[in-house]
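A single protein chain has been omitted; all remaining protein chains appear in their positions.
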Amino acid sequence: MKRAVYSILTVAGIAVLAGAAARDAAVLRWLAVVVPYAAFATFVLGMSWRVTVWSLSPAPFRIPTVCGQQKALSWIKPDRLESPPDTLAVVGRMALEVLLFRSLFRNTRMTLREGPRLVFGENKFLWLGAMAFHWSLLVILVRHLRLFLEPLPAIVLAAEKLDGFFEVGTPVFYVTDAVVVVGLLYLFQRRLRDPLVRYISLFTDYFALALLAGIAFSGIWMRYFGRVDITGIKEFALGLATFRPVALPAPSDSFFVHLILVSTLAAYFPFSKLVHMGGVFLSPTRNLANNNRARRHVNPWNYPVRVHTYEEWETEFRDKLEAAGLPLERK
Amino acid sequence: MNLSRKAFLRVSCFSLLGAAMRKTAAAFGSTFSRKVQWGMAVDIRKCARRPECTACIDVCDQAHNVPRVPDKRHEVRWIWKDTPEHAFEGEDFRYSSIAKLPVMLMCNHCDDPPCVRVCPTQATWKREDGIVAMDWHRCIGCRYCMAACPYESRSFNWVDPRPYIKTANPEFPTRTKGVVEKCTFCVERISQGREPACVEACPEKALIFGNVMDANSEIRRMLSSRDHVTRKPELGTGPNVFYLL
Amino acid sequence: MPSPRPEELVQIQYRPPAKEWLDTPVEFRKGTYCYSALPKNLQYLGFPNPRDWQPTDADWKLPKDWKRIILEGMRDRLNRFRSFRLFMDICVRCGACADKCHYFIGSGDPKNMPVLRAELIRSVYRRYFTLTGRLFGRLAGARDLTEDVLKEWFYYFYQCTECRRCSVFCPYGIDTAEITMMVRELLNLVGCNINWVMEPVANCDRIGNHLGIQPHGFKDSIDFAASELEELTGVHVEPSINRKGAEILFIVPSADYFGTPHYYTFLGYLALFHQIGLDYTFSAYASEGGNFGLFTSHEMMKRLNAKVYAEARRLGVKWILGGECGHMWRVMHQYMATMNGPAEFLEPPVSPITGTRFEHARSTKMVHICEFTADLIHHGKIRLDPTRNDRWNVTYHDSCNIARVVGLLEEPRYILRHVCNQFHEMPENTIREQTFCCGSGSGLGTDENFEMRMRGGFPRANAVRYVREKYGVNLLTCICAIDKATLPPLLEYWTPGVEVAGVHELVGNALILDGEKERETDLRGEPIARKGVLVHA
Partner (left out) sequence: MRDRPVIYGGLAVFLAVITLPFWRGIESGVTTKGPELARPATARQCVASTEFMKSSHMLLLMEMRDQAVRSGDPWYVGAGHGTYTISLTGTCLEQCHGSKTEFCDRCHDYAGVAPGCWSCHLDAGHSTGSLTAMRSSR
């Protein structure tokens, strides 16, 4: 509870500081350029550094967690996605994992009843919340490209069209704006409500959610309530993208708060658990085929070890081997 | 706040009561206390003098960008002609002199319109002046209204209407695919104090438009002096398009 | 009656304590931990810091620079194992794994949630190996490495059976088994290990098997089994040991020729191989399929495993057949070829009876007995009389490693459907890839750890109890030596009246041997009770 409150306060503090800084035009001008560049550089370099560090540690053994029937006898149907026998199947398994959160979909809830009787029930809410949040975030990111690209590629327009499918209101209401908030609120309250999850939750767990929620709320505020000059913001965004920064359109307090929160997230990303975004692709229990006995996996640091050899063994147990009439190597 | 429990209860009770009364009043009030209810009288015999005439339909379609979709299943219509047999289902016109005459049909702008009751977004509503109006911005194309309307006065845009509009009227919007439309008694003209386009266009002056709540209006004089029928009166919708026999 | 009694044990509190987990040092309670390794075993193996100590001692007699050793060991392993580094970084603490661990279900101890078990070392990783941990300390979930932390590691990482069930549910596939293996390696660096692992390891290294059965004893066991089989069936079998030129080297866990009920499975193998005329041999040098090195360190695992290929090469066999065992198959399937291969001196396995090429084993050259037998049945090469198993109402327990490492799910079921008439599955969330551990794997099956074993095995036993009550199941079949050793006391404790057997025991019962006498008893020497036939008392 304490940690959840602190995390919200931290995010609010950042937002308030940003709002205060936006009061001074000179400071605003300067910060609006320096902070995004620094944050983005941190993100790019940080993530590259993370992935590089991961890549430098080899995967010495092929250790997939197998979740289905192996491919062995020709007349027993293998489960190609849960026990992938080849690279293509691994790609399929990873796609399921990354795009549809396959493993989380399996989730169950255990309850101990009278008897004693253990019952394992369906528990798909975490999966649903995670899917809602992550997919919305992706669509929102794609949508935001409209501020950074000129002319706009079709995919950005398509994302907007799809997101505004219901054509409610002007500016049109984006479904993902609501879904992302619902997803985040679900994930946040789940951490607080479930005593076990609360017990394992660290400050950073709440902080990441609170920060994302702060970003979502400031964005929603700008779009539907606060009103901002969108062409002015696009000019500013393109200025950043082309290294020819231009001034923010006025007034832009809410946009500046949004910008600072996003920058915070970007800079925080590589040093937090959020690196699971890249890490999920590298997980050796998921991205390796279950074909250990068919194809040998090579361990780059496989070093020789001391083995109690047959010769040593035969020497040691010579009498007993002879007495038992077992064949000997050296007569 | 310094509000005693008793006072709070009293206030709550009154506001609840007030809300309930407003609802009730709204339910009944619309039919009884209306000052204006636009209506139309169609003189069947005058109209029939020119069996081939489509002036009212043409002018309406032109004014409102009603598409002429060749495929009958996708037809969009605001005013149309039909046989009395079909128009007045249940009436026996076998030996009547009007049995073979064509009848102009349009939205009846009912007193108690079923289409309004079923619309989930209030895209169709009854205005103060009795016109059953449509807000196409709100229509979500659910077609409940089409199912509810006993007069088949409503059309759905199954296809994009624009290719089927020959010369568009820039003063009036078109519709998109997926929207329901119907006759609106030319609300855009009424707000400027003009009569509906069809009334103006009729060469035989067979259409009489006016406020049926006003005892001195032409339409009331006509209705009080001549026999007339409405479509499916037994349904209790209270149509405001009258057919002079 | 064992203490605590099942009714007491099942009073499980799933609400975590008010105090944060970082502030609750471990308490060693009798019945929930394993005794330390005897110095002689460590000395023999050349492991560091052999000494007399027990986990309950205040002073663990750690080496002076134990902290440096652990941290350097961590750094080394972070650099050598991507799994370790990645799993330290990417956990989001979503808690999907929490109620998937049998130890958590059975104990309610929050530190038995896989996520928190991993946090025990992740917190140290953050403190010494990450920027945020160094800067923000506890706020970032980091803490100093202290003796208390080490003791906590010892307690909780010897309360993980490396069953990998959590990994099935983790959205990133974080495998606590992998983390446990790392921490156990680290603990080994400062001499914190348990005897029930280190003694078998030492025995296996020196003599050839966990139980320390010397070559002549090994031969006696096999001869005894052969004569007993003859007594039961009237058929004379002559298994060979260390015979050069045999086509196949047959490796089983040593419990198979010594333990009960493993032994009946062993009789089943002998009968089957005799009937099909298989040209195979045992090895006295590599007389152990199991490998407790897996529960010690990668290096120790490799040392013990090396004997298999060495012996296959020395004897000049074509390929290797492996018996029913769980963790043995984890090693054979996931590690053997990588560690001690390539096995170019062997040939891709082909069944001499059916001609089937075991393509899936063409590199490692080792086939699972269930694959082999299922293939025989599929090709109609053996005659079976399932009514001989009519006294059994059977269910099947997927062994963790067989299910979640090999993916061998259908083969044993296929066999069971042909050798017995009554077969019922346990509930779907407790079998196949979601199977529950026996609660005693990874070297924790010792008696001093009895309470924890009963707690850990509770979910498994509960599922057995369900099918016992619903279908009248009275036999749990499995293909894992640790299961066969530890499930009987577990079921006796939680759900009496269900016995444990290997799949090939039932094969041996049902198998019609050429020239056999009228079979009046099964391999256990108990009367065969066909349905509808008078049951002998």
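A, B and C label the chains in the order they appear, each numbered from 1.
Here is the rule we use: a residue touches a chain if its C-beta (ideal position, glycine included) is under 8 Å from a C-beta of that chain, and two chains touch if they have at least 3 such contacts.
If you're wondering where the values come from, they're calculated on a predicted model, not measured in any experiment.
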Contact set of the excluded chain (shown chains only): A, B
Which of A:77, A:117 or A:227 contacts the chain that the document leaves out: A:227
Residue of A:128, A:156 or A:220 touching the missing chain in the full complex: A:156
Touching residue (missing chain; options B:87, B:165 or B:229): B:165
Touching residues on subunit A - with respect to the absent chain: 43-44, 47-48, 51-52, 54-55, 58-59, 145-152, 156-157, 160-161, 167, 169-172, 227-232, 234-239, 241-244, 246, 278, 281-282, 298, 300
Contact footprint on subunit B, counting only the chain that is left out: 125, 127-129, 133, 135-137, 160, 162-163, 165, 167-171, 173-176, 187-188, 191-192
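To be clear about the criterion, only the chains that are shown with their structure count from here on.
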Averaged-CA centre spacing for the pair subunit B and subunit A, given as whole angstrom: 57
Touching two or more other chains - residues of subunit C: none
Subunit C contact footprint on subunit A (complex, rising order): 50, 53-63, 65-76, 78-79, 82-83, 85, 97, 101, 103-104, 106-110, 112, 116-118, 120, 126, 130, 194-205, 271-273, 275-276, 279-280, 282-286, 290-299, 301-302, 305-310, 313-314, 316-317, 320-321, 323-327, 329
Complex contact set, residues of subunit C against subunit A: 10, 12, 14-16, 21, 46, 78-86, 89-96, 98-100, 105, 110, 113, 115-116, 119, 130-132, 139-141, 164, 167-175, 178, 205-208, 214-216, 219-220, 241-244, 284-285, 298-299, 302-303, 306-307, 310-311, 314, 332-335, 337-339, 341-342, 356, 358-364, 366, 371, 374-375, 378, 403-411, 414, 427, 429-430, 432-434, 458-459, 462-463, 466
